[in-house]
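Of the protein chains in this complex, one is absent; all others appear in place.
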Amino acid sequence: MIEITTTRHNPLVDPHLAVWSWEIPLYLFVGGVVAGLMILGGVALLRLARGEDPRGYFSLHAPLSAFMLLNLGMLALFLDLAHKLYVWAVYLTFEPASPMSWGSWVLLLVYPLLLVSALIRLPEAWPWLAQRVPALVRASDVLLASAKTLHLLAWLNVVLGVALGIYTGILLSTMVARPLWNQSILGPLFLVSGLSAGAAALHVLASLLPPQRPAPQGLIGGAIGALVQPLGPQPPEKATADALVRADVGFLVVELLMLGLLLIGLVTATASHAAAFDLLTTGRYAFAFWGVLVVLGICVPLALQALELAHRIPHTVVPAVLVLVGGFTLRWLMVNAGQMSQIVQSAAR
Amino acid sequence: MSNTLTRRRFLKISAGTFGAAAAATQLPRVAQVIAADAPAAKGVTATPTFCEMCFWRCGGIAYVRDGRLWKFEGNPLDPQSRGRLCPRGTGAVGAYYDPDRLQRPLIRKGERGKERWQTASWDEALGYVAERMNRIKAQYGPESVAMFNHGIGVRFIQHVLKSWGAINFAGPSFAQCRGPRDVGFALTFGTGLGSPEPTDIANTDCLVLIGSHLGENMHNSQVQEFAQAVERRIPIIVVDPRFSVAASKAKYWLPIKPGTDMALVLAWCNVLVSEGRYDKAFVERYGKGFDKFVQEIRRYTPQWAEAETDIAAATIRATALEMAKASPAVIVHPGRRVNWYGDDAQRSRAIALLNALLGNWGRKGGLFSQAGIKVAGYPLPPYPESTKPLADNPNRERYPFADEAVTTGIRDATLTGKPYPIKGWFVYSSNILHALPNQAETLKAIDTLDLLVVIDTIPSEIAGYADVVLPEVTFLERYDELLAGWGRRGWLALRQPVMPAPHEQKPGWWIAKQLAGKLGIAQSMPFDDIEQYLRARVEKSGYDWDKLKREGIIMGPKQPITVEEGLELSFDTPSGKVEFYSDQLKEKGFDPVPKYTRHPSAPAGYFRLITGRAPVHTFSRTQSNPLLGDAMRENEIWVNGATAKTLGLANGQYVRLRNQDGVVSNRVRVKATQRIRPDTVYMVYGFGHTNPMLKSAYLKGASAAQLTTRYATDPLMGGTSIHGNFVTFVKED
Partner (left out) sequence: MARFGMVIDTRKCVGCMDCVVACQTENDVPVGYARDWITTEVRGEFPNLTMQIRSERCNHCDNPPCVYCCPTGASHVSDLGGIVKVNASRCIGCKACVAACPYGARFIHPKGYADKCTFCDHRVKDGKDPACVSVCPTHCMVFGDLDDPASEVSRLLRTRKWHTLLPEAGTRPRVFYLT
């Protein structure tokens, strides 16, 4: 029998850590989607460069929507800061031991990259802007003309996308104080989940406007149109769409395996890690973990998409939506359960 | 605005700049106090004074930085704090900045207790008080105005009231705290123990604590010496139904059944006598009535005591022998707040007798003889003579052995009108609604009063019922009477202001002087300024006033305090000896040797409620202090883990307590713990405030005082019991 009391009652720390609420799970999710979009966008750019996909639907769709989402994510991140007026301090230095420092600089590079990547097809997608700013058209032409430049952009998207997708998982996994996070699989898990969410996001975006409607014109209409229906009312090529579904099936399988490795890693490590395992799988987070994340967020969309590929059921946006729900749930679970997780006091001394 | 005369001038006078010493060590150094300033300490002033966060009155140094009260630390020269204050002293900064402090005089509007006030000027408020006092004097006589008080600050107010003709003054510290103990020891050794009691823990070889929970009960110097005793690894024996902090450091923890401590003490006496392990030389030389004493305690064997106390006979024997082994450097601590069951003077006498058997009186490592310091008085006019008896204990007939006034006696006189009506109460720095047992009686008594004046720093519960509330400054903002301390060596300490009063609060001496003027007895306070009074006393005694102002402490002469130092023992009893058998008790119809009586047990489903102290609080008066309140916001009800499980109570759950008379407490948090007997529950006293003007303390925790409705009165000296109530649990829906 052990009784432990403390006189400490610091806000956000006692009775258990609660420093991060909705902003961080939102950013993690958005960041993951953006990372996925960048990697997939990079692949699309490669295919564009090789002339395999003349419409290059996703090559524009991905960076553009990634740019939009990233702003949302950065806003959430900024809102989370407790000392907002000093946010610039993060760009006065580079701290190699801090994954957050890595991430801050990666984000700084991601912004211009996304803008340039979006630029390639932007004039096509947003005629209003193309008319107003002819320089954009010229720039776009230059980029499209050079296969080498397209290759570079593609690989930059992939590399920075991987960095973006993996660094938050690494950030959390380095904290010995939070046993639930303290597994090196967390980085790759977040990355794969991000890829899957990115694919799902593309799916959802692609199906938002039915193909019959004409492309909107004007400033506002053109901007929205550029985002959701970038290259006119035509849907992406079937081959591209199918490839996306196949990729997503792959991502989901790998994600499931990595979740399994996470659980195995926890239950076979220290007592504190095993307590974290319990917290997630049998404690107060059990329903969210099994019901929402594993079943609803991974297994069901996996099955649905497999059936879609086997032409047993028609394509719908349902699996994509479920994947997005699962992706957000994973982040939410990790942030909340992780803050409850702590090193367990040994009863023996 | 406040009195600018006092504020700025005192700051200038007291400002000496105390800075960083060269090399810090653990030992207090005078040099550190008066060292030259280091550049880092610019804008810092240090003023010595002594603390009033409790009654220990440790010397401290208050630091003001850029006009703001920064911190309060121990004065290395002070023999009690030895340079280190307890958490209450450290938290005194919070008393100054307490947002709930009384700010200006208040006069009641409407019914008592409804807390509708109109603010008044001092002139108005004191005029009101004087007018009503004079009315009472005209109708009943000045003896009909009584006072309840605690703390050194009452000195001049009491003086003015005495000059006016009042004779009834009582502090709860007698009948509701250490009174039984002082009487028990006086009956045995001829003298009470005083405050602080002369326990030479620093040199003892065995320490026995009965209910005393040093470490949670934060008597600074004793806790310091207790820690040293722990370090020296001497055997410590703790008798407590609760596994207190002291118990956790003890060699023996005796989780005694509450109410049976007398049985244990008598059994210990029995073991020492029957095994011949008592100090025969001491008994032979100084004892009287020893044979009759032996006869009386013959039946209190360890085996008999085991059945009463739940403590194994072997343990009783082993602990007695442990004490004997250390004799005479052994202390059976007399305790404080010993008014538990109504036979407490006799139980304290039994403890005194046990100490006598161990021969530790006047011995190193035992109970030494306190040394004091002579300080000259100030010429003040004499008090008028009264022909009336004291109201609480007329002619000492009610409580023959009470040598101080009994607070509850004054309350009884107020209720009954006998021996004469009491129509006015002054209450100084004592929350008597919490301190006195059975709040209903206090409220009933208040109903009969023509005048209730409360002088305090915070709006306590009793202040809520006052006709006039007079706000005093905290000790950090005032001069008070000189402290002439008693201890291993006497010392003189000065209290002087450190900060200006933030609002219209005034010091006690000023209130007294103004009141004297209003009462037409201005001559009773024949000095314009209290500094005049204090300086005159100091200089007349041959001490250096400027040195005292600068250093805060002047030590008195050394004198022998133990036999080892050459002390000659003498006993101021009727026989001139240590009375193992007390004829004077017999004559008054009491047991000449303490007898064990079994006290009532808890009814089925109820648990005995015992109470105690927390180191960050003083009674019921620090809960609104921002620092101390934050350290401990509410008390908890300690329940044995197995008991809690049976009752379906979870740790941290909120419940209410209902006592045997149906009184229901405020919500209080359950602490389910192994640290207490299954049949007993415990809480820290002083919480559950019901005065909404104490905003941060209002309804936090439960009030032990509220649940103390049943009490027994000690027939020897009027002490009222606190541990005779039982509670059951009322779960929330």
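As written, the chain order gives the labels A and B, with residue 1 at the start of each chain.
The rule is short, and it goes like this: a contact is a pair of C-beta atoms (placed from the backbone, for glycine too) under 8 Å apart; a residue touches a chain by one contact, two chains touch by 3 or more.
Just so it is clear, the structure is predicted and the values come from calculations on it, not from any experiment.
**Q** Would you mind spotting which of B:P105, B:G215 or B:P328 touches the chain that isn't drawn?
**A** Result: among the candidates, B:G215 touches the missing chain.
**Q** From the list B:I676, B:M693 or B:V727, pick the residue that touches the absent chain.
**A** Final answer for the missing-chain contact: B:I676.
**Q** If the hidden chain were put back, which of B:F50, B:F148 or B:F243 would touch it?
**A** The one listed residue touching the chain not shown is B:F243.
**Q** Please give every residue of subunit A in contact with the chain that is not shown.
**A** Contacting residues on subunit A, toward the hidden partner: 1-14, 17, 19-20, 80-87, 89-90, 92-93, 95, 97-101, 103-104, 171, 174-178, 270, 272, 339, 342-343, 345, 347, 349.
**Q** Using the touch rule from the top, list residues of subunit B that touch the missing partner.
**A** 20-24, 26, 38, 40, 70-74, 84-87, 90-91, 93, 214-216, 218, 220, 223-224, 226-227, 230-231, 243, 245-246, 248-249, 253, 255, 615-616, 626-628, 630-632, 640-642, 673-678
Everything below uses one rule, namely that only the chains that are shown with their structure count from here on.
**Q** With centres defined as the mean C-alpha position, give me the subunit A-subunit B separation in Å.
**A** That pair's centroid distance is 66 Å.
**Q** Tell me, which parts of subunit A touch subunit B in their complex?
**A** On the subunit A side, the touching residues are 1, 3, 7.
**Q** Would you tell me which residues of subunit B are touching subunit A in their complex?
**A** Listed in rising order, the residues of subunit B that touch subunit A are 631-632, 641, 673-675.
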